[in-house]
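This report refers to the structure that appears directly beneath it.
The other protein chains are all here in position, but one chain of the complex has been omitted.
Here is chain A:
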Amino acid sequence: MSSKMQSSNNIAQARRTVQQLRIEANIERIKVSKASADLMHYCSEHAKYDPLLMGIPTSENPFKDKKPCTIL
């Protein structure tokens, strides 16, 4: 690659980086306190439906083996 082509590629690359950074710098953001509160709220709302968190009875979990029944 001639040095002229190489430098114009580098400039094109740098221009793309500047363009990308402009987009990222201008997005709207919220405070971490608000974001954290929302994450916590989601967890607490859904906790009761989370089988791995709450543990579910053996009889309801298809992966936990049920004790064999004996018919007398």
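General observations
In this section, contacts are C-beta pairs under 8 Å (C-beta built on N, C-alpha and C of every residue); 3 or more make two chains touch, one makes a residue touch a chain; residues count from 1.
Methods note: contacts and distances are computed from a predicted model.
One chain of this complex is left out of the view, and of "Guanine nucleotide-binding subunit beta-5", "Histidine-containing phosphotransfer protein", "Cytochrome c oxidase subunit 7A2, mitochondrial" or "26S proteasome non-ATPase regulatory subunit 4 homolog", the protein name its UniProt record gives is "Guanine nucleotide-binding subunit beta-5". Annotation for chain A: contacts to the undisplayed chain at residues 7, 10-11, 14-15, 17-27, 29-40, 42-47, 49-53, 55-56, 61-65.
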